[in-house]
Structures are given as C-alpha cells and as structure tokens.
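Below you'll find the structure, written out as structure tokens, and then a few comments.
A single protein chain has been removed from this complex, and every other one stays in its place.
Order of writing sets the labels: A, B and C. Residues in every chain begin at 1.
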Amino acid sequence: MEEKENDLIRFGVSMERKLLCRFDRWLTQAGYPNRSEAIRALVRDSLVEAAWFEDDLEMTGTITLVYDHHQRDLDSWLTQVQHQWEGTILATTHIHLDHHNCLEVLIIRGKPLDIRSLYGTVRGAKGVKHGQLALSTTGEGLP
Amino acid sequence: MEEKENDLIRFGVSMERKLLCRFDRWLTQAGYPNRSEAIRALVRDSLVEAAWFEDDLEMTGTITLVYDHHQRDLDSWLTQVQHQWEGTILATTHIHLDHHNCLEVLIIRGKPLDIRSLYGTVRGAKGVKHGQLALSTTGEGLP
Amino acid sequence: MEEKENDLIRFGVSMERKLLCRFDRWLTQAGYPNRSEAIRALVRDSLVEAAWFEDDLEMTGTITLVYDHHQRDLDSWLTQVQHQWEGTILATTHIHLDHHNCLEVLIIRGKPLDIRSLYGTVRGAKGVKHGQLALSTTGEGLP
Partner (left out) sequence: MEEKENDLIRFGVSMERKLLCRFDRWLTQAGYPNRSEAIRALVRDSLVEAAWFEDDLEMTGTITLVYDHHQRDLDSWLTQVQHQWEGTILATTHIHLDHHNCLEVLIIRGKPLDIRSLYGTVRGAKGVKHGQLALSTTGEGLP
C-alpha cells in the first residue's frame, strides 16, 4: 500500500521558454539535480508552510537560544522547563560560544500551538539574548 | 523574438503519488486552475525572492503606512519626501480610516537598496504608527 | 476619556551601556527621532504581528498583484471579484508598468481570515505573475 503511494507519477508541465530558462539557472545555483527535484521541493515547502496554520497536524521544529550562562539560575531553569516538556522536546544540543555566551538548540515535535507556547516560555527568560523558531515537518505523508 | 521567448515548452515532472495528491488538494484550495499554473507561480515566487538579494535588478514594491493625521506636519513632510523620490514613487493612494487614522500606500519601482532606504526614511517618521514593505516584480523577463 | 488614554506615561528602562550605544546607532540609521519613538514603534510592531493570529480583530492590508493585461478576461474578472468583496476592498490603484505588465494594489480592511481568503482568490488567477500580501493595522487602539 505504502509502496503504491510512493509510486512515481509522471505528468507534463508547460512553461514559457524564458521562464524555464531562468528556472533552470536558479535550480542549478540552488543545488537541485534536476527540474523534478526542484519542483518537488517547492511543492513540499508550500505544504509545510500551509500546515503551520492547521492546529491539529504534528510538526517538528527547532528553538535556538543564545544566552549568557553567567545569568544566575538560567541553566537550571532551562533544564527544568525541558523536563516539563518531555515528550515534546526530543533532544537538546549545547554549544559554548565563548566565555560568556551559550547557544542551545531544542529539537521539538508537537502541534503548532504547543510549539509556539514552549517558544514563548523560553524566549522570555531573563538572560536569553536571542531566540529563533524554525518549523519543519515530521516527514510523514510527505514523500 | 519575444514571441519565441513566450513559446510554451512542455516537460515531464515525476512526483510520488501521495505528494501529487496533496499538491492537487493544495492547488485547488489556493485557487490555481491546474498544475502547470501552480508550478509556474511557485517558480516565479522563487525567482522574485532571489532577486531581492541582487542589488542591480529593478523591482516594484508597496510601502503601507498607517499614521495619525493629527500629527503636526506629517502630511506635508510625507508629500515633500515623495517629491524628492519622484521617479521612484509611481503613485500614492490615501485612505481615511477614521477620524484619526490614515492609511497611505506608496507604489514604488527601483533597486532593492533604494526601496529599503526610502522605507527606512518614512517608517521612522514621528506619527507613523505602523509600516510594511512588500516587494514584487516589474514583470519584465518573467513570463 | 480618549484624552486620558492618550496621556503620556513616563517610565524608566535599564539597558547595558553597550546595548544602548548600539541601539542609539540603529535608531538613528532607521530614522527615528529619539529612543521613545523607536521603542514605541517596536512595541506597536509586536502588537500588530500578534494580532495576525487573532481571528476576531480587524486589520488593514494591501494585496499587490503584477499581471499581464493581455491575459484575456483577467481585468474584468478582477473587477468582478472586487465588487463581490465590496466593503472589504477600500480602494484599488492601477499602474501600467509597461506594454505588457500591470501592477494593481488592493487596499483591504477585514478579519485576517477574510483577508487571506481574498488573497488566495486573486493570487491564483490565470495571468497573475506575482502576488504579495502586507498586513497592517486599522490604527484603532494603537496610539
């Protein structure tokens, strides 16, 4: 069954010669091996973006935090938060940027609302200099 | 010659059955009449986005400003700025939102750096409550 | 009453000398006349962005479309759509970019879901080369 879903279907696309020419240049620069690959990537991007507005779909994401590790209690507080969100946080990677600055990446899996809520919780903590949220997919149903 | 550039070329794309099925649902919701149309739109979006990082390409854009028109001198200052940027600003539309609030849209054409510079100038003016910049294309070379 | 809401309240902010120094440089470049003005702008930006996720708040926005006006029936179809969305579309500005290309800006006011739905409708039309949506505020409740 799954095999069938992954069967490759071939269909035709029409494109003006000039647009196709610019597309070919763009996809080469962007590192795609061929047109089908580039088009599949554009399609998947659109689907993942659309999913961000559907609250019942599970997604993955990463929260990147840069903080001053001399900030009293921030380290232990972050650890505590991560335990409360066990099941949502799949892994954490910690980098010592320099004597003062740490970078921590939380890899998360959950519904968009939960991911945003967790991001809000850690983003606002005293000592966190910068936070970024990147959303991706679980890959399920996305050949 | 131009005719030739707009010739439609047909080429084949392979896509997993499942991805194609989700793509078809997405493009219907997004209002595209067929796959070729949707794929051309995705391709053009990528090209326009890439152009934003190339400083020598001409683009179009709109600057949307919401401001309090009771703010002393803002109206006349905005008019003055627009005259200084003649040639870059193609048109201005003004809407009276309510007794206090005005919305003004500047339609612009120019190089990315100039557009950003103009946006910075008007965005920071005293009395401007909110500003937004949207970038688009001149349509040239983009069938 | 409204007067009272617009009373200026003064409060103190603490900032590290170095951050303040970089902030001062940034706000000068960005064209803000002073710190209060720049901070108010950052605060308003955050509030407007947050509103985009609240479906019951009225917003304003602009839809920018670039299209080929030789595309049969697109002009009249766009006019028809705009009549269906009367009340949501406040104004339309049309620019002839060159012999082929037109740029049209729709200024809209409505709930986020309606704005997105209207954008989806016009974005996907045959002949539209590029579309952009920019969201702003009605200015109400946003001194």
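In this section, a contact is a pair of C-beta atoms (placed from the backbone, for glycine too) under 8 Å apart; a residue touches a chain by one contact, two chains touch by 3 or more.
Owing to the predicted nature of the structure, the values given are computational and were not obtained by experimental measurement.
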Would you list the chains present here that the left-out chain is in contact with? A, C
Quick one: which of A:21, A:57 or A:135 touches the chain that's been left out? A:135
Where does subunit A touch the missing chain, residue by residue? 27, 29-33, 37-38, 41, 44-45, 48, 60-62, 64, 66-68, 90-91, 93, 95, 97-98, 100-101, 103, 105, 107, 109, 120-121, 123-126, 128-140, 142-143
Absent-chain interface as seen on subunit C, which is shown: 4-20, 22-23, 26, 35-36, 39-40, 42-44, 46-47, 50, 141-143
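What we mean here is this: only the chains that are shown with their structure count from here on.
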Is the way these chains touch best called a line, a ring, a star, complete, or other? line
If you fit subunit B onto subunit C using only Cα atoms, how far does it have to rotate, to the nearest 5°? 180
Taking each chain's centre as the mean of its CA atoms, how far is subunit B from subunit C in angstrom? 11
Shared interface positions of subunit A, touching two or more other chains: none
